[in-house]
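A single protein chain has been omitted from the complex, and every remaining protein chain is retained in its original position.
For clarity, chains are labelled A and B in written order, and residue numbers in each chain start from 1.
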Amino acid sequence: MVTRWLGFVALMVVALAARAELVIEVTQGKQSAIPVAVVPFAWAGPDALPEDVSGIVANDLGGSGYFRVMPESNMITKPATADEVVYSEWSNLRQDFVVVGNISRDGDGYAVEFHVMDVHQKVELLRHRVKGKGTQLRDIAHYISDFVFKKLTGIPGVFSTKLVYVTTNRDRTRFNLNYADADGAREQLIFSSDQPIISPAWAPDGKKVAYVSFETGRTAIYFQELATGKRELVLKMKGSTSAPAFSPDGTKLAFVHSYLGNPDIYVLDLNTRKTERLTNHYAIDTEPQWMADNRHLVFTSSRAGGPQIYQLDTSNKAVKRMTYEGNYNARARVTDDGRKLIYVHRSGESFHIASQDLRTGMVQVLTSDTDLDESPSVAPNGSMVIYAASEADRSILAAVSVDGDVKFRLPSKYGDVREPAWSPIF
Amino acid sequence: MVVVKNKLFAPSSYTPAVFAAVVLHVLVGLVFWFQWPADEPQLPQPVPKHIVATVVQEENRAAAERKKQEIQKQQAERKRQQQLAEQKRKAQEQAARKKREAEALKKKQAEQAAREKAAQAQRAKEQKAREQKAQEQKAKEAAEQARQKKLAEEKAAAERKKQQQAALERQLKEEQQMLERMAAEQAEQELREREAAERLAKEREEAVISYTAQLRDKIERSWQYPPGVEPDQQVTVRINLVPTGEVIAVTVVKGSGNSALDRSVEQAVMKASPLPVPKDIKVFESNFRTFTINFRPENATW
Partner (left out) sequence: MEPMQYPVAKRRPMAEINVVPYIDVMLVLLIIFMVTAPMLVQSVPVDLPQVQSAPTEIEPDDNTLIVSVTSAGEYFIEREEGNTKSMSLAQVQDYISKVKAQVESTRVMVRGDEQVPYGRVVALLGGLQSAGMQNVGLITEAPDPDGGREK
């Protein structure tokens, strides 16, 4: 019996050795936008829909920089269901994925069903049905975009996120704090004042924002709940306070306090309401921003002459310089995955948004169209950066993908737009 | 020319020639006259609207079918020949064995014959002795004679035996030589076959290397990985092909944990189908029917 077993095992080994398979290593792929077709969603109703759902999805995906959306005019057929998709047609059109869907009435609202089809493997990757009222169709569209984005790229989408930003009129007599979709649509006014409003920042839960208002004549940090509009004066100190920044766990608020003209970084414990001074340097220390570990801060300091970006360990107050390229680097933001540092970088006479890879130290300037790009804010998935750009004689919002490939401008109706802040994912 | 000019004023019999010359010149002039302006307004001929077509050839279906059959036939033929060779070899072996057996038998018989002869001689001797004894008195005088004769006979028998022994030895030696020669031939044959096999194996190895490279190129061209991948992530897939290079199945053996990256790999393989595969069916079967690819986005930066 034993010998028979041994024989069998030996046979297996021999067979395995004989079937030693060919192994090929593929290490060079293309890193380019994924071609995707978003077929207009079918709608059989008599009246026009309040929102073009598939159009919003296409716009979202195309604007993310990770997708190349095919123009509708080139579509041969416009399938509405998964069964109607003829894969070879789409592979002739060189698309990798097709999004199809249809909208139907559901009570007094709508039901949107959508499918994502893999053209090359000829399978349905995902199907989903979302319901909502007519006013929610835009949210539904962003939700679909997020869903598709997550499925196809593996990282979460940010199309349902929001922005807050400050607008001013020409005479600088009216300052508004606005709230809008990440694509700039559906702008709402959340606070208005005849004194300046600066440095809006999101709480990590996405329910409230912090900002600095001059309404009392002196600078003070306010919190405002978005759902209720309730405001809270959080900090008012002798001298000036500015640049509030919530720690990722939401327990602390870093800010800048300046008394007798020497700004330094402070931190406020939101539970105990106690402040602590983190830097004490005769040079300017400003614009703090937390890193994802709740422990380190990045900030701008002029301690080496011109503004450069430094890292501060809040536990031992140790400071480390992070930027060396150029003589002006300021207003840093760190992506949530901790891989990239985004800041304002002066190249020549103009100011641009630059990204620095924190592992390799490689710096890439992302913008080039405008001369004065300010206050970058990074999307919570790290794919896009929104910033204020000076165009002609006014300031507008613009966005650029972190690889610098895709750029677009956000619509705005009102005077100057400054200091955008991108919300976390809700 | 000067001469001709002078001849103009020559006697009247030159007139026809002069006339002919003038007419010819005028004719030549006319030809130029008509040709010259005709060249000027030469409009480009309107090119009829046309479409450029290229002829592309497909393999002849009947020929392809025949080729396939041919290959099958060849394979069958090869198999048959192998069997034939096998049979031949077996027959040879058998023949050799039989021969050896026959030799052994012959030898044994010879020995037996010798033994029998000896025994007979013994018996004859005994009988003779008995007769001798019986006739001792009668033929005592002949006894000496008979003894002499018997001695001679014995001597002759011994001589014969010796000769037989020598013949046997010679034959054995010859047989030995023949076996050796056969073994040498066989060894030579084997060497030739081995060399041929080695050459073929080398060719196949080269084919594998070249097609592996082509295959990798084609898949790399079609591989588009999603954002947010790390250069050290790896996806291992097993691929099943048919001899035309068409991909029939891609299975992720070991994923990267990023489903988008895994999918991009599966898509890359499907997009690259049909893959370049060797025409030699044996090379295909042993290497490309099923194989594994490791995908690593080493040039990922975003």
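Note that a residue touches a chain if its C-beta (ideal position, glycine included) is under 8 Å from a C-beta of that chain, and two chains touch if they have at least 3 such contacts.
As the structure is a computational prediction, the values presented were derived from the model and not from experiment.
Asker: Which chains here would be touched by the one that got left out?
Answerer: Those shown chains that the absent chain touches are A, B.
Asker: So one chain is hidden, and I want to know which residue out of A:I24, A:L93 or A:A292 touches that hidden chain in the complete assembly.
Answerer: Once the missing chain is taken into account, the touching residue is A:L93.
Asker: Return the single residue from B:L24, B:I71 or B:A142 that touches the missing chain.
Answerer: Selected residue, touching the omitted chain: B:L24.
Asker: Identify the residues of chain B touching the omitted chain, counting contacts across the whole complex.
Answerer: 4, 10-14, 16-17, 20-21, 24-25, 27-28, 31-32, 35, 39, 42, 45, 47-48, 50-63, 66, 218, 221
Asker: Since one chain has been left out of the picture, which residues of chain A touch it in the full complex?
Answerer: Answer for chain A: residues 70-71, 73-76, 86-89, 92-94 touch the chain left out.
Going forward, only the chains that are shown with their structure count from here on.
Asker: If you look only at chain B, which of its residues touch chain A in the complex?
Answerer: 208, 212, 215-216, 219-221, 223-229, 238, 250, 258-261, 263-264, 266-268, 270-271, 287-288, 290-302
Asker: Could you please specify the touching residues of chain A with respect to chain B in the complex?
Answerer: Within the complex, chain A touches chain B at residues 21-32, 34, 66, 96, 118, 120-121, 125, 151-155, 383, 402-403.
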